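Before I ask anything, let me first share the structure, which is written out below as C-alpha cells.
Omission of a single protein chain aside, the complex is shown with its protein chains in their original locations.
Presenting chain A:
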Amino acid sequence: MLFNKRTERIFFWVFFPLALLMPLFLAENTFFVSKLTSIMIFALFVMSLDYLVGRCGLITLGHAMFYGLGGYLFWMIAPEYEAVNFWVYTFYICMIAAAVALIIGFLVLRTSGIYMIMITLAFAQMAFYFFSDSIEFGGTDGLFIYVKPETSIFGLSFFDLDNPTHFYYLCLLSLFNTLIFFRILIRSRFGRVVDAIHENPGRTTALGYNIFVFRLMSYVIASALGAYAGYLFTLQYGFVNPSMLAWTTSGSALVMSILGGMGSIYGAILGTFVYEGLHYVLEHLTEHWMLFMGALIIAMVMVFKNGIAGSMEKLLEKRT
C-alpha cells in the first residue's frame, strides 16, 4: 500500500475530494480560488523542504533560493512575447535547477548540522543579493511575465492558465503528483537507504552505502521540486521578485513543515494550510498579527512537538 498509516489515508481521502469540489462552491469568488491556489503552490514547496529536513535530516535555511530560481529561470529562458509550452518549460526549469543544486549540494553537503544551516543560508543570501542588486534582473522590483505559457500536449489543451479555476486544478494536480511521487520515493529502495542514513549515518556507511551520493540525490530532487513551485508562483502572479528568495521565505516554510509534522510529507499540506489560514484570519483581525503568530510558534515548540500530523496519528492510530 502506498500509505502505511491510517491517518494518512484519511487525510488523502478527505483533502483531495474536497479540494477537487471546492471551486464548484467558490465559482463566483475568484479571490478565494486564487488564494487557495497560492497556498497549494507553497504547500508543494514546503513538501519538498519537508522531505529534505524531515526525511533526510538535512536542515537547510536556504531552500527559498530554488523557489526564486524557478521564477527567474523562466524569465531568463522563455521568450518575452511568445507563449511557450508549459510542460516543456517545466522540464527545462527542473533540469536547470537540478544542475544548480548538484553543484551547490556538492559544496554544501560537505558540512553538516549547524554549519550546513549557515552555509545554505549564505548561498541563498548570495542569490538574493545577486538578483536584488542587478539592474538586468529588475533589482528589488523584480520582473513581469507578460505572456503565460500554453499547456497543450499532443495538440490537446486542458488548462488555460489565464483562467483562475484552470490554474487551480493545475496546481492541485501538481500537489497530488508530488505527494504520490514522494510516497513512492520513500517506499523505494532509495527511500529506505535515505531513512537509514537519517537514523544512523555511521552504520549505513558500514553497510557499504555511499551516504554522500544519497544525500546529494535527495538534495537535487527536493531543489528541483522547490524550483517547480517557484515557477508556478511566478505564473500565477505574473511576476518574479527577490523577496521570493529572502531568508524569511525559507524560515516560514520551515515553520510550516514543522507545524504540519516533520518528515510526514502530507503534513506539509496540513501545516501550510493551517499557517496560511491563521495568518489570513489574524491579519484581518489585527495589524499586530505577528504577535499571535510568534506566540503560536513558541507554544508549538513547547507543547506540540510532533506537529499536526503527529498529534492526529496519536489520536487515530490503533494502539498496538
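Basically, contacts are C-beta pairs under 8 Å (C-beta built on N, C-alpha and C of every residue); 3 or more make two chains touch, one makes a residue touch a chain; residues count from 1.
What we mean here is this: contacts and distances are computed from a predicted model.
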Task: Listed names "Amino acid/amide ABC transporter membrane protein 1, HAAT family", "Stage V sporulation protein AE", "Ferritin-like domain-containing protein" or "Isoquinoline 1-oxidoreductase", matching UniProt entry of the absent chain - done: "Amino acid/amide ABC transporter membrane protein 1, HAAT family"
TODO: From the listed residues A:80, A:133, A:162 or A:199, report the one that touches the chain absent from this view.
DONE: A:133
TODO: Write down which of A:4, A:29, A:111 or A:177 is the residue touching the left-out chain.
DONE: A:111
Open item on the list: For the chain not shown, which residue from A:33, A:98 or A:255 touches it across the whole complex?
Closed with: A:255
TODO: Tell me which residue among A:27, A:77, A:95 or A:122 touches the hidden chain in the full complex.
DONE: A:122
TODO: Please give every residue of chain A in contact with the chain that is not shown.
DONE: 53, 59, 61, 107, 110-111, 113-115, 117-119, 121-123, 125-126, 129-130, 132-134, 247-248, 251, 254-255, 258, 262, 287-291, 293-298, 300-302
